[in-house]
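After this line comes chain A, so read on.
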Amino acid sequence: MPALLEIRGLSAGLQGRRSVTQVVSNVDLDVHAGEILGIVGESGCGKSTLATAIMRLLVPPQVLQSGSMTLRPGDGKAYDLLDLPENELRQLRWRHLSYIPQGSMNSLNPVLRVGRQMTDTLIQHGLSQDEAQERSIAALELVNLEPRLTDSYPHELSGGMRQRVIIASAVSMRPALIVADELTTALDVVTQRQILQELAGIRDELGATILIITHDMGVVAQIADRVAVMYAGKIAELGRVNGLFEAPLHPYSQGLIGSIPRGGGQRVQGLPGEAPSPWNYPNGCRFHPRCPHVFAPCSEQAPALLSPGNGRWTACHLYDPEVASNE
Partner candidate 1 sequence: MFYAKRVLLISVLALALVSVFGLAVAQDEELVFGDLPRSETFIVASQAPHNDVWDSFNYYQAGTYNNATGYANVIHEPAFITSHDFHAWLAQSWEYNEDGTEMTLVITEGANWNDGTPLTMDDWLFTLQYNKDHADKGISWSGFLRDVEWRAEGSSIIFTLPDTNWRFHYNFTGIGTFSPVPRHVWEGQDPTTFKNPDAIHSGPYRLVSSNPDTRTTIWERRDDYWDPDRLPAPKYQVWLKRPEADVAVFEWEEGNYDLGRMPFSVMTRIMSSNPHIKPLVHQDPCPRALIFNTLNPPLDDKLFRRALGLLLNRQAVANLANVPGYVTPVLWPNLGDPDERYYDAAAAEEFQVTTFDPEAAVALLDEAGYPLVDGKRVNKDGEPISLDALYIDIGNPAWTVWSWLLAEQAELVGIEINPRLLDIPTFFTQLPNGEFDIVFRWFCGNLPGDPVQMFDGLHSDNAVPIGERAGGVPGRYSNPDMDALIEQIRTADPASEEAQSLFRQAYRIWAEDAPYVTLFGENEGVVFNSQYWTGLAVGQAWVHWTPAARQIIDFLEPAGDM
Partner candidate 2 sequence: MTPDSSSRAAESSEDEKTAGRHEVFLYVLRRFGVYLFTLWAAITVAFFIFRLVPGDPMNILLGNLARAEGRQRDAAAEEAIIARYRHIFGMDEPLPLQYINYLRKAVLSGLDLGPSFVEYPAQTKDLVFRRMPWTIGIFTTSVLLAWIVGTGLGALIGWLQRSRLSKLAVVISTLLQITPVYLVALGLIIYVGYTWRILPAGGPYARHLQPEWSWEFISSLLTHAILPMLSNIIVIGAGFTLGMRALMISVLGEDYLTFARAKGLSPFTVLKDYAFRNALIPQVTALAIIVGATLNGTFIIEVLFQLPGLGTLFVQAMGLRDFNTMQAVVLFSIFAVLTLTLIVDLALPLLDPRIRRTA
């Protein structure tokens, strides 16, 4: 069965005066129906650009360079997201493809009542006023909010409530895919947990597919089925959460997982050095200057994303039999 969302060779960057600085390089990724896929990485690794590109919300100076994205929302059609005309894309949005943006605290229009902000979208997508009202209230209940909050203005709500309103809005059309960018960043730990649980519940209830973009390995561990680790605009490792967390393959994944605080007074092992910015991505493997296992080919040749088996993928020369054997 083909993937719900199939990303192939996606590159995006920042348009400078003369040239384009690549931020996301040649990403291949499949998102399967019904799963929660986490994309994790340090700030500046390009994961938000990737999310924005998937949503086709890149605004100048952000530009899409190449690649293709196919969405098969289960209505028997396949949509090439990057080729879709603007008006068809608008139809597709929210119906099949929803977005929970980074900075949800400020993602609600301060001068419109909450209800209006939910219903206007639904009405735009062809629902009647009454249907839209019903759907909005149902969606609010889904995230444990009182229906009468529709009469409130965003500034009258707490941060968690605002986040829930956005989630409710995002699920109100029962879309096939929800892209959630840094869902819980601005929230306290308790609210974070509640919201993640609610999101998982929504997946179970609505059968939605969720793409979670986060820098927080804990979030991924808690909710995701599969995880893609991004480093410097590329996918470093991809695999099921259990396997990846237990035995990370890529040295970067190993470093990341080592940096998760755990109980028992164990010291956190950080990664040495800093992530490179898009203006000076290293040649070869972009992780090699920080890699504890670096060897000759790493600085010369970029590793391909290969599978060493059992559904796991990694882009590291250590696992490439050809490169490793040549050494």
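Going forward, contacts are C-beta pairs under 8 Å (C-beta built on N, C-alpha and C of every residue); 3 or more make two chains touch, one makes a residue touch a chain; residues count from 1.
Here is how the candidates were picked: all candidates are chains of the complex that A comes from, given by their letters.
Treat the numbers as computed from the prediction; the structure is a model and nothing was measured.
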Touching chain, any copy counted, for chain A within the complex - options 1 or 2: 2
Residues of chain A that touch candidate 2 when the two form their complex: 55, 57, 59-60, 89-95, 98-99, 101-112, 120-121, 124-125, 143-146, 148-149, 152-153, 155-158, 160-161, 164, 166, 169, 194
